[in-house]
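Missing here is one protein chain; the remaining ones are kept as they sit in the complex.
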Amino acid sequence: MTDTASTRPSSGVEVGTEGHAGEHGGDHFLGHHFKDHAHQLNTAKLGIWLFLGQELLFFGGLFCAYAIYRSMHPEIFAEGHLFLDTRLGAINTCVLIFSSLTAAWSVRAAQLNHRRALITAILLTILCAFGFLGIKYIEYAHKIHEGLVWGASFAPSSEAVQHATEAMAHGASSTLTEAHTLSNRLHIFFSIYFAMTGLHGIHVVAGIFAYLWLLRRAIRGDFTQDYYGPVDGVALYWHLVDLIWIYLFPLLYLIH
Amino acid sequence: MHTEQTPHQGAHIISAKTLLATWGALMVLTGLTVAATWIDLGSDLNVVVAMVIATIKAILVALIFMHLLFDQKFNLIVFVVSVLTVVLFVSITFIDVSSYQPSIRAHESLEPNKPFLKAPAPDPASVQAQPHP
Partner (left out) sequence: MTATTMPMDTSEPTYLTQARGALSWLLTLDHKRIGIMYLVVTSASLFLGGVFALLVRTELLTPGETIMTHDTYNRMFTLHGAVMVFLFIIPAIPAAIGNFVLPLMLGVKDVAFPRLNLASFYVWVLGALVLVASMYMSAIDTGWTFYAPYSTSKAVGSATSVGTSAMGAFILGFSSIFTAINFIATINKMRPLGMSWFKMPLFLWALYATAIIQVLATPVLAITLLLLAIERAFGLGIFNPALGGDPVLFQHFFWFYSHPAVYIMILPAMGIISEVVSVFSRKHIFGYKFIALSSLAIAFLGFLVWGHHMFVSGQSPLMSIIFSALTFTVSVPSAIKVFNWLATMYKGSIWLATPMIYALAFIFLFAIGGLTGMFLGTLNVDVHLHDTYFVVAHFHYVMVGGTLMALLSGLYYWWPKFFGRMYSEAGARVGAVLVFIGFNGTFFPQFILGSRGMPRRYYAYLPQYQGLHMLSTVGAFILGIGLATAFGVLVYAAFRGRRAPANPWGANTIEWQTASPPPSYNFHDQPEAGDPYDFEGWVYDAGTDGYVKKPAVVA
C-alpha cells in the first residue's frame, strides 16, 4: 500500500471516466475508494435513492398546490378536466408503464450479461419516451391552439368552451348541475396542469438523454454482471418518472 | 415471488415471469381506474378510489420494478421518509389553508365571481371560426 501515491492518477487529469484505475488491478470501472463492486453498487444505489427522495419533495410542492386548490376550489377541477382528452392521457399512461417494464428488463439483462437484450430494452425504453412526448406534444399543441393555457394568458376559444359545456350537459360531471358560466379561477387549473405535466415532461426529456448515454455504453460493452450500476440507477430514475405519472393521470384527467 | 440470485454480489435478479406479471397488474389497474370514473360514487369517494388504485400501482412499481422488496432496507427507509415528508408538508399546509379559507370566502362573497383575468379580447380564432358552422 505504500506506493499508492504513484499509482493514483493525479486528480487533475482524470475526468470523464468511471472512477480511478489503480489499486484494483486495472479494473477500470471500480472507484479507488471502494472495496469491491458490490460496495460501489450499493453506495451508488443509495445515492440514487437519495436523489429520488429529493425528486419526490420537488414534485411534492406541486402536489401540495394541487391539493390546496382541489379542496378549496373543486369546481375548477370539475370544469377543467372536461377540456382534457382522457383517451390520450390513458394511452400515455400505458406507454409509460410499458417503458417501465422495459427499463426493469434492461437491469435484468445487464445482471445476466445479456448484451443484446440490454440494448433492445434500452432502445424500447427510448422509443416509449419519444412516444410519450409525441402524444404530449399533440395535447399541448391542441391546448395552446384553443387558448387553454396557464394563468393570465388563459383565453379559451368559444369552441372549446362549447365543447366543455356540452360535456357538462351530458351529465359527465355530477358536481356541475347549473354550470353555465365557467369559474373565475379556471385558469389556475391550467396553471397547475401545465406546471405538473411540464415538469414531468422535462424529467422525461432528461431520461431520454440518460438512456442515450446508456445505449452508447451498452453498445461499447461497458456493462457486465459485475458492473451495471448506471443501468440500475437510470432505471430507478425512470421508474420514478413513471410513478409520478401514475398519480398525475387520475389527478388531472380522471375527475368525476 | 420467484427470484434468482447471482453468485457475485447478492444482487437479486427478478424473474421474467414476475416482471411480466407486475406489468400485467399495472395495466389492469390502469383500466380499473379509468372504469371507476364511469361510476358515480360522489366526488369525494371517487377521488379516494382513484388515489387508492394509484397508490397500489405505485407500491407495485416501487417494490418490484425498483427492487425495494429485495434491496437493502435503507433504500426503502429513504423512500418512505421522503414520502412521509411530502405528506407532512401537504397536510400541515392543508390544515392551515382550510382554516383560513372561510375568511377569504367571506371577503370574496362581497364581490361574487369577480373576474381575475381581464375580459379577454375576442379570440381571433373563434371569430374566424364563426362563419363556418
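As written, the chain order gives the labels A and B, with residue 1 at the start of each chain.
In this text, contacts are C-beta pairs under 8 Å (C-beta built on N, C-alpha and C of every residue); 3 or more make two chains touch, one makes a residue touch a chain.
Computed from a predicted model, the values in this text were never measured in an experiment.
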item	value
Candidate in contact with the missing chain, chosen from A:L30, A:A110 or A:I192	A:I192
On subunit B, residues whose C-beta touches the chain left out of the figure	74, 81-82, 85, 88-89, 92-93, 95-97, 99-100, 116-117
For subunit A, residues in touch with the removed chain	1-2, 4-5, 8, 10-15, 31-33, 39, 42-44, 46-47, 50-51, 53-62, 64-65, 68-69, 150-153, 184-185, 187-188, 191-192, 195, 199
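Definition applied: only the chains that are shown with their structure count from here on.
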item	value
Geometric centre distance via CA averages, subunit B-subunit A, whole Å	13
In the complex with subunit B, residue positions of subunit A that touch it	37-38, 41-42, 45-46, 49-50, 52-54, 56-57, 60-61, 63-64, 67-68, 71-72, 74, 78, 86, 90, 93-94, 97-98, 100-101, 103-105, 107-108, 111-112, 145-147, 152, 154-159, 174-175, 181, 184-185, 187, 225-226, 235-236, 239-240, 242-243, 246-247, 249-251, 254-256
Complex contact set, residues of subunit B against subunit A	6, 8-11, 13-14, 16, 19-20, 22-23, 26-27, 30, 33-34, 36-37, 40-43, 46-47, 50-51, 53-54, 57-58, 61-62, 64-67, 71-72, 74-75, 78-79, 81-83, 85-86, 89-90, 93-94, 97-98, 101, 113-117, 120-121, 123, 125-126, 129-130
